[in-house]
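Complex shown without one protein chain; remaining protein chains in place.
Lettered A, B and C in written order, each chain numbered from 1.
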């Protein structure tokens, strides 16, 4: 069996398989194996879709049991035991302890679908058209979400104009001397600025694709205040940054904001199954029945595994405490990497950190060398200049150190190569 | 355990659960069971997402085996054994025997995502903006797909203008005296019509949500000819009508057309798992890597079950032959229903048939009575005036007769009630 | 003095000067003279901007007097004597006798500006986005009006997508067998048609650029009824067809409709000066002060000449009676032309008539031959296939006959030439 079938039959749109040119066959925890029996440490984790690692045994067991007992696989949005159990767990484990009151909208099981639902609802609620999104933001590939996304390569795929969005600078986008919040405040405060009163702000607290730019609590509170002042809704896109990735279940916990809507996807199912939701403050839940629908909204298998994930990892604060420790380990490991590269700097927060190595070429070279050494890791950022670590949150310390060791070694080789080339 | 959790925590957008107010716990083949142990015959089948029935034992077994052996659940778009096996099966069983040459694009695992990818690509390929879609067409809920969708209730959910689409009449939309193809031809042929040269036509050969309107081969061939004449692509949206639903794997087989793109979703995974793809003629596959991407493109579990579905049902023509027989049975059963209602008429094709009962109220009443009698069945059409049968294609003759019997009885009661009310 | 200056300095967008390659120096009534002293009969009349002929002596006198006495030339939208006199005349001579109650909005002094104001207001009034315009409709070149315009060459000039418009067939657009009104009714009546509830219909009762297609009273009444049923406004674009062109001041008089808005331009100033207005039913006049403004709204010179035009031509019905006679003369003259060409047919109404000669090449050839013989005349229609007569309404019978004579002669030559070429 060769990989010809992929080049012969799969669309040119395929991408990660080009960076990792092998065929994977098995995965467990933070490890992957390919068809040659080679083992890889996984620092990509499905772009943060596998926060609890591959094939968590408890989720596996629960899912196998569900399937074997003829549990309903596809139920449209009908009531099922699996959905009730999930919703109860989400209410008990996530919402109540955090004093949060949200309705859960099961959108189509992809992040972009949750984003589309969010901006549709924000426009309905406010009767306004413009949504404010941010430089380097990434929110999905369907027309509404793509309009919010900053990346020019992705935008070019639209083949048509992308409307209804005003773009504002993310925190620090124009350097330390220019305060993004002031810019936004002035743009919205000036009745002749030409930026129409917005329906919503949509922001990732840590920009996953945009280069691991992390917004401060001050910045998010400032946005929340501006949203309130201007009658706009605040949508937190926590698709990549949520589910524990930054050290708490939601990435904005403790920051003093109460988003009007929150998107969830990627690790929401716990096991990497397609699953997404939009959390909506009850007062904004003005949808008519089926006004936004979709065949796969509410993936029953995901209900099962997502419930297990909540019960296993979030019932008390023990898991969360381990994240803080691992984040420190990660920071120091990445600092060692950054120390190898003049001008490099650390980006991100929690277990969503990386190193801006200053060039996409260098970052790409480092990642390619990592792969050769058995580490799956990817870049991020407008110029792909950030080497990004998205290891499962459950990665044992030894494997985390192993991966960081490979990364450091690859970085040394790549920078040496660059030096040699420069001579 | 009550259903309070749903009203308390699930968004008002929920819909089917309002028509079927119970809690389902188990499903097998064409049957569902609820928490009171009550059995239901399923004539909805996840809106055609369960063409092979609930929990097909071979798919169950393969999936359980895959999970238990730590098969990769989430792999982004990396090469995996599961994907290779699926692609090989799709090539061998579906494409080659039909003389079809298409690239497979794994889009996000929902129909709307496949549709979005299709229109983005059509616009890129042609450099044009306008996509022609049809009256009563349904293509999804994300911004690009929603613009193509006709239903005013769904469109209202956008909260903003939906652009880039010109609307043309589906076959028969204006009655028998007005030929839709002639209208389209004249609109496109007149350089001052105001309808810009289109990037694509997108059409469902049988409109699932729009009322089971079935396009004839002549109509589809006419569209294919017009598309070619005007430099537009022909996109067949086979999400609801494909995977055997109309009697052949693709709904347009034998009709003499070669679509430029074909969307697949709903029953594509075989077992009701989220899974979608866009089939693209190789010459149009001009995507750059990752130009359209998504976290859940290529659902590994679905690769496993989809492969089993292809191998089990489509390796030879035995399954297809059973569809023809069942379609005849269905037609005669629905004719009996139609005979109860003055002016009623049969709609649809293959195992995608229904009865236009002339009013949404009557259709709703019939379906509600069916549910009380243990049959899950829904309406369709612009006014919800069509009682629609989407039973699994694998439904045994006895259960098919059972369901049709319930439908006939419910229809009689409902029409009698209407007569009484009228007196 | 040569014409080099035009090729050297004027934009390639210039057009009529290419059909009439001379330099004009003087004009009076229905006659033009060029720099070689050659005389031309004018059957174009500024595309219906000179309904009262060139340099009407009374208008000339009044305007010269106004200028010489330091009358205000530019007054923004301030109150002036000239404006008051015009408004009083318009009220007394046009509105009151017809039982019409409209507010007059002085828009920028071009037709397209009046159209833009109309659709902006219709959207404001209804809170809806979609405006329905018609095949072969022409409404202007600015972005909002261009979206309404059908001509593909004009639309290509936008360089971007033109949104917010749904296109419907003008009366007879699809031939005699297909009733356009039925199509529109069905499109709007079907809640899943995909045509959103419209803010307005905008229609030219006789399509000037689109080929002199004349709507019947039945058709216009049908539109008025549909507009009312669907909560849309009816906008009559009477820019080319108004000011007496079709035989009455407004082109729709006696047809039993009460438009919500009416656009006026072209001959509105009487003398060919830039001047336009939007007539608005008082209940729709919800503009805030300056919400739509413009530097040249209310051209003072035009107030003077427009008032003279109203007083001279519309105070009683004597002028209108002459139009009926001239229209008959025109019809018979054009019938003679049509008789020369197999398949040719008469188009239009009143003094807005022409001959569809079946091909743009033939029509162009005829017009070029006319010009050589001293007649300025142009084509119209999607394929420029209609030879169009827009002579001043004041053209004396002798000159009308003279022009028609030239046209007949040119037609004979052109058709003979075609016959010879065909042999």
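Throughout what follows, a contact is a pair of C-beta atoms (placed from the backbone, for glycine too) under 8 Å apart; a residue touches a chain by one contact, two chains touch by 3 or more.
Everything numeric here is computed off the predicted structure, so don't read it as measured data.
S.K.: Based on the whole complex, identify which of C:199, C:306, C:330 or C:387 touches the chain you can't see.
M.R.: Of the listed residues, the one touching the omitted chain is C:199.
S.K.: Taking the entire complex into account, which one of C:293, C:322, C:359 or C:418 touches the absent chain?
M.R.: That would be C:293, which touches the missing chain.
S.K.: Which is it among C:93, C:187, C:243 or C:280 that touches the chain not included here?
M.R.: Spelled out, the listed residue whose C-beta touches the missing chain is C:280.
S.K.: Write down which of C:143, C:197 or C:368 is the residue touching the left-out chain.
M.R.: C:143
S.K.: Considering the whole complex rather than only what is displayed, give the residues of chain A touching the chain that is not shown.
M.R.: Counting only chain A, the missing chain is touched by 129-130, 133-137, 148-153, 155, 161-167, 169, 173-175, 177-178, 182-183, 186-187, 190-197, 210-211, 381-383.
S.K.: Residue by residue, what part of chain C touches the chain that was omitted?
M.R.: Answer for chain C: residues 1, 3, 5-6, 8-18, 20-28, 32, 35, 44, 46-47, 49-50, 54-55, 60, 63-64, 67-81, 83-84, 87-88, 90-91, 103-106, 108-113, 116-117, 119-125, 127, 129, 140-145, 147, 153-154, 156-161, 163-164, 199, 239, 265-266, 271-274, 278, 280, 285-296, 299, 301 touch the chain left out.
S.K.: Identify the residues of chain B touching the omitted chain, counting contacts across the whole complex.
M.R.: Interface with the chain not displayed, on the chain B side: 160-161.
Everything that follows uses one rule, which is that only the chains that are shown with their structure count from here on.
S.K.: Quick one: point me to the chain whose Cα centre is farthest from that of chain C.
M.R.: A
S.K.: So, what's the distance in Å between the C-alpha centres of chain B and chain A?
M.R.: Centres of chain A and chain B (C-alpha means) sit 31 Å apart.
S.K.: Could you state the distance in Å from the CA-based centre of chain B to that of chain C?
M.R.: 49
S.K.: Give me the residues of chain C that touch two or more other chains.
M.R.: 161
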